[in-house]
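The complex is shown incomplete by one protein chain, all other protein chains being positioned as in the whole.
For reference, chains read A, B, C, D and E in written order, and residue numbers begin at 1 within each chain.
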Amino acid sequence: MTDHREIDRIVTAALDEDAPWGDLTSETLIPEDATATAELVAREPGVLSGIDVFAAAFRLVDPRIVVEALAADGDPFDVGAVLARVHGPARGILTAERVGLNLVQRMSGVAALTARYVAAVAGSGARIVDTRKTTPGLRSLERQAVRDGGGRNHRRSLSDAIMAKDNHLAVLTAGGRDLATALREARERMPHTAHLEVEVDRLDQLDAVLAGGADTIMLDNFSLDDLRTGVQGIAGRAVVEASGGVSLDTVAAIAATGVDVISVGALTHSARALDLGLDVVISAGSDAPVAPGAAP
Amino acid sequence: MTDHREIDRIVTAALDEDAPWGDLTSETLIPEDATATAELVAREPGVLSGIDVFAAAFRLVDPRIVVEALAADGDPFDVGAVLARVHGPARGILTAERVGLNLVQRMSGVAALTARYVAAVAGSGARIVDTRKTTPGLRSLERQAVRDGGGRNHRRSLSDAIMAKDNHLAVLTAGGRDLATALREARERMPHTAHLEVEVDRLDQLDAVLAGGADTIMLDNFSLDDLRTGVQGIAGRAVVEASGGVSLDTVAAIAATGVDVISVGALTHSARALDLGLDVVISAGSDAPVAPGAAP
Amino acid sequence: MTDHREIDRIVTAALDEDAPWGDLTSETLIPEDATATAELVAREPGVLSGIDVFAAAFRLVDPRIVVEALAADGDPFDVGAVLARVHGPARGILTAERVGLNLVQRMSGVAALTARYVAAVAGSGARIVDTRKTTPGLRSLERQAVRDGGGRNHRRSLSDAIMAKDNHLAVLTAGGRDLATALREARERMPHTAHLEVEVDRLDQLDAVLAGGADTIMLDNFSLDDLRTGVQGIAGRAVVEASGGVSLDTVAAIAATGVDVISVGALTHSARALDLGLDVVISAGSDAPVAPGAAP
Amino acid sequence: MTDHREIDRIVTAALDEDAPWGDLTSETLIPEDATATAELVAREPGVLSGIDVFAAAFRLVDPRIVVEALAADGDPFDVGAVLARVHGPARGILTAERVGLNLVQRMSGVAALTARYVAAVAGSGARIVDTRKTTPGLRSLERQAVRDGGGRNHRRSLSDAIMAKDNHLAVLTAGGRDLATALREARERMPHTAHLEVEVDRLDQLDAVLAGGADTIMLDNFSLDDLRTGVQGIAGRAVVEASGGVSLDTVAAIAATGVDVISVGALTHSARALDLGLDVVISAGSDAPVAPGAAP
Amino acid sequence: MTDHREIDRIVTAALDEDAPWGDLTSETLIPEDATATAELVAREPGVLSGIDVFAAAFRLVDPRIVVEALAADGDPFDVGAVLARVHGPARGILTAERVGLNLVQRMSGVAALTARYVAAVAGSGARIVDTRKTTPGLRSLERQAVRDGGGRNHRRSLSDAIMAKDNHLAVLTAGGRDLATALREARERMPHTAHLEVEVDRLDQLDAVLAGGADTIMLDNFSLDDLRTGVQGIAGRAVVEASGGVSLDTVAAIAATGVDVISVGALTHSARALDLGLDVVISAGSDAPVAPGAAP
Partner (left out) sequence: MTDHREIDRIVTAALDEDAPWGDLTSETLIPEDATATAELVAREPGVLSGIDVFAAAFRLVDPRIVVEALAADGDPFDVGAVLARVHGPARGILTAERVGLNLVQRMSGVAALTARYVAAVAGSGARIVDTRKTTPGLRSLERQAVRDGGGRNHRRSLSDAIMAKDNHLAVLTAGGRDLATALREARERMPHTAHLEVEVDRLDQLDAVLAGGADTIMLDNFSLDDLRTGVQGIAGRAVVEASGGVSLDTVAAIAATGVDVISVGALTHSARALDLGLDVVISAGSDAPVAPGAAP
């Protein structure tokens, strides 16, 4: 579950973006005392993620709106499933609808795609993890969605773990320095709680990287054969992560090579928003239409 | 082009998210005086959008980094095209890389998808427009991406135009009130500069909506035949917008019915990030490796 | 009614401005357990606006303070009217007093002035609208005040409608381009939900502007005769807005020319704060004076 | 001069309010390369205040715009005076115009009104000071405007000086406590750098207030005779401030009573925005009209 | 007591700093339904300050956590004293623990040190005051801590009182101007509610400073003899403040010279955090360990 202060910050910003000075339509057409009931309905199967975020959209627009969750984050659902029920002032429900949907649709889209990858590697020991290829501003929500889909998270940001990629290795070994020595010296400069992950492009780099003390070795764009060879060569001395060329078609075979971790950028950079709808039933609170006063 | 203050706000937030207390890897492995040159390269064809946003990521990390745009927003490109060149301190380039790419990839993905819809309706009078189904926090960028792809924008938010949908109409006509009268009364309450768009589900609603003074009538989920009938019935008295069931397969036929506007949620809610890469060539500024001091 | 998040933002900023590190006087002189009752009293007649904003000042300083509204926004009142009653901890009431008054006085001043303009055109079909000449930072409140006074709002900002003024027309027709053609081309570039208002200085511009498809035509600084001629010439093909030289002395005659809209900058740029006072009755919660501890 | 960070904060907020997602008109109608020159012209006489604030509006919209001040804050001017010249990209000038004007008009309105009060008391020893009845959010600018008009500032906020008014005195003396003793005890609780101002309604309170050690005594709503008596009674032992019933008609007589300070709420709560205009001369940068691409 | 909005701002920022995307340990190891009781215990004697701030840390992490204060700000305590009891969800208690402790430890450290200075001067008329040598961002809390320790506050910031130090005096008298005249002229430019404090380094400056109208005279780094001479010379015509060379060893003698105020930078710039601990007793809410789902 994402921190409630983080959720409120993201949803408030989204509401400010979508209704910077109110909802002209509701204020013009909907009586102030009209109430409504609405249901969050699945128009395609998927995995729920972000029900708290969805609820926050309504609560932040009007604290009188009550959102009752009928499913929990991580729950799979079928077409037609009713995932939540919303009740309260009609104006606020209509104002918050789009922001609530936009967020829960994206998160559930990520969760559903993640679940397909996770299912594809079931039975192997491999875990499916996300990358930093997330939507700017929504990383915490998308990381939660990956977890809700059964995946795991990779490092959260540039600040909390080290990943030495080809560019970094090129610098480390500039001037002919020995890679293992260079990594050991780098390790000496790191905080003792920092994880050192090193990306390799070729099998012949493994010995140096192991000698340098990598905690995780990422095998980038390796063939299945090379992945297998790599796993055997590393032999448990580091976590093995496969990356590159991962799709729903290839992930099972990659998992079968014995890697520990498979990182999949597509989980967040290319997930489609899931089709969830809000079916609203409005019941005017009084016989009177909107008061004849002016609207903003 | 998006306002520079808005760009800086979004990119700063994205950098804070991705490097909340610095880039542990660069600071551990890359000498402070190393410089680099990098190229933004297309790994698939598409349409460029967000080159200013991409550049801002590097500038905001380190003002000494220079980004030279080799293509302009809206330019189509092929695989292998070099879209920009980045030069400056290596640490900053590596730190900003992911945020810059995440944004330009998403925007170019939206622009490329939009361009396909726009091409599909070429020759018709229909314009392709976006919806409010945008990524929370990134609406201004995604709207620009739609324009860069040759599309147009719909209303920006709940605050700047009125869209009366089925729920609103139900309330307006509660208690048997006449729809045309109700709309005319609503119009009286609106600012004179506000646009009144009304969504209809059935052809038999058209007369009342026209009599009520709608500026735009949205025909929601209409068959091609009904769209044609609707266009003829409206006969230029309002803008006609088609919505629902729009895909690359169907959009040309929809445009051929004579509608003025086709709104496509998929432009933003389901566009895939385009595959753009940053190829970095680092040249260490000195022979010396990273100073043996501690890293954060 | 203004959005509650917007109200809280404005009032919080005002409190931070007026009491950046507390209320030295209250903390020095008023016992912590003293309570008070206070009444918002009209010292001159007017129209109430901003009662929610007034109440927010007290609630945000101390949630235990209760504000009971005795009149509603839009209500006219006479000298001596009691508009609200405030009850709770005396310190908080005295701390919030000035901010609450400053806001409700300004808003009610705008509402009262607006009401005088609206009354002056009663019986005509003209609506009185505001302009963008509002107090920076308070536009949403001042627009509400205009509505509370019986007026209507014009566009809210540069972002939500188009107003082509003389400067813009000069550019559009630079190089001898035809105005009607230029406007039609501009219309093609606009979102379909955007309203196109064009300002004209002379009657001979009307044909081109009508041919260009203006939704609203603003007749700027026209004589009464020319306004009448303009209204007849436009003949319902566009909304007609009069602007310039509008005062309480002239507005009735302007309305009588048949224009639809009269925009009045004075509503917000020159309204006087209304004289409302807060009469406080403090009842110390205990016999004891302020504890002899130090004050900040 | 107001702090530049404060100016930038206020102007940025005002621009965000007035152009939340760009200037639809400029972007639709003005070519990107058009440049313009504009002059800030006085349409009525007054006193300039806020020329830096005016300039900031243009600089923050587009740093390429140059604003040349032709008069300084505090300078009086006549009708027709050219107070500043603005040059640069036409779009930015037109976008910033309203915000720049709104602020400089208000500030100059305050300065001009202040100057009239100051002139009315010329020759007396009295200083004209403002109150906390300022526009929420703009206090720092309005206080500067008062100084630019030749006035002085009172305390800035509830946090930086003590003003004991009738409500506070009532509490201090609840239960029959002696006022002089109560004030001396309060003084003991105050920081030694805090100023103690006490408001009195009757002459017979003066002895106790003086004995209590007030730094300033405010004579609230006193007749001219009573003011004179008060000044003589206080005899230099405290600063004497007159308040209440101050207008341009009465202020000279009040000053003649010998008071040191006259506080005038009207300086800020009821000053009219001064009529300043921006005369724009646009020169298109090229023959080409706006590119046929879409506008936001 | 510090303003609740200020407390919430500081504590929220501290929580964001300490748990930017949640508490990885609690979320991995502590069941969501586990509850806990914890006690804030003194591990050394001291003076309590910041109990509201401590409580806010828990409330802002999880509103269900209840903090019961067992002592009040300003209360002295011995080793082993239980100062507060915390009860609620275990995860939130463990997440907020460090932030709550960091703040209350620092504030109580300041209060305890202040109390020692105050005790050292007991019986003299001197008050112990703080300086602007506070921790950036925490000034309001540290000023409260000084008050809780029995001290008083000096001016709060550069904005709310004038302190003319040697550098300022050098400028004022540049070109041979007379100091008394210069100060009187400066006084004329100041708001009448501003306090004028002047720092002197030598006894021979006193006459000019008194003639210039200083409200407080700071005797900087004076010997005890010179302090005594200064106090006698000033003879009640200004507040006398001693500064420089103040320690627990010297403060009593300084107070005995008859000065009114002794300012002590060490109160805030060098106070040690007091050793307070949170003893937690967790009681798992269920038999079940953490659910086997993934952690962030």
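Everything that follows uses one rule, which is that a residue touches a chain if its C-beta (ideal position, glycine included) is under 8 Å from a C-beta of that chain, and two chains touch if they have at least 3 such contacts.
Since we're looking at a predicted model, the values are computed, not measured.
The chain not shown here makes contact, within the complete complex, with A, B, D, E. Among D:S124, D:Q144 or D:T257, only D:Q144 touches the chain left out of the display. The chain not shown here is touched by just one of B:D16, B:E44 or B:D201, and that residue is B:D16. The missing chain lies against chain E, touching residues 10-11, 13-14, 17-26, 28-31, 34, 36, 90, 94-95, 98-99, 102-103, 105-106, 132-139, 157-164, 167-168, 170-172, 174-175, 177, 182, 185-186, 188-191, 194, 269-270, 272-273, 280, 282, 284, 287, 289-290, 292-296. If you put the missing chain back, the residues of chain A touching it would be 127, 129, 152-156, 159-161, 191-195, 197, 215-216, 239, 241, 260-261. Along chain D, the points of touch with the absent chain fall at residues 2-3, 5-6, 74, 140, 143-144, 147, 150-153, 156.
The rule is short, and it goes like this: only the chains that are shown with their structure count from here on.
The greater number of contacting C-beta pairs, out of the two interfaces A-C and A-B, is seen for A-B. The distance from the centre of chain A to the centre of chain B, with each centre set as the mean of the Cα atoms, comes to 20 Å.
For this pair, chain D with chain E, the centres built from the Cα atoms lie 33 Å apart.
Chain centres here are Cα averages; for chain A and chain D they lie 50 Å apart.
Within chain D, the positions touching two or more other chains are listed as 19-22, 159-161, 191, 194, 293-296.
Arrangement of the chains shown, judged by which pairs touch: an irregular graph that fits none of the line, ring, star or complete shapes.
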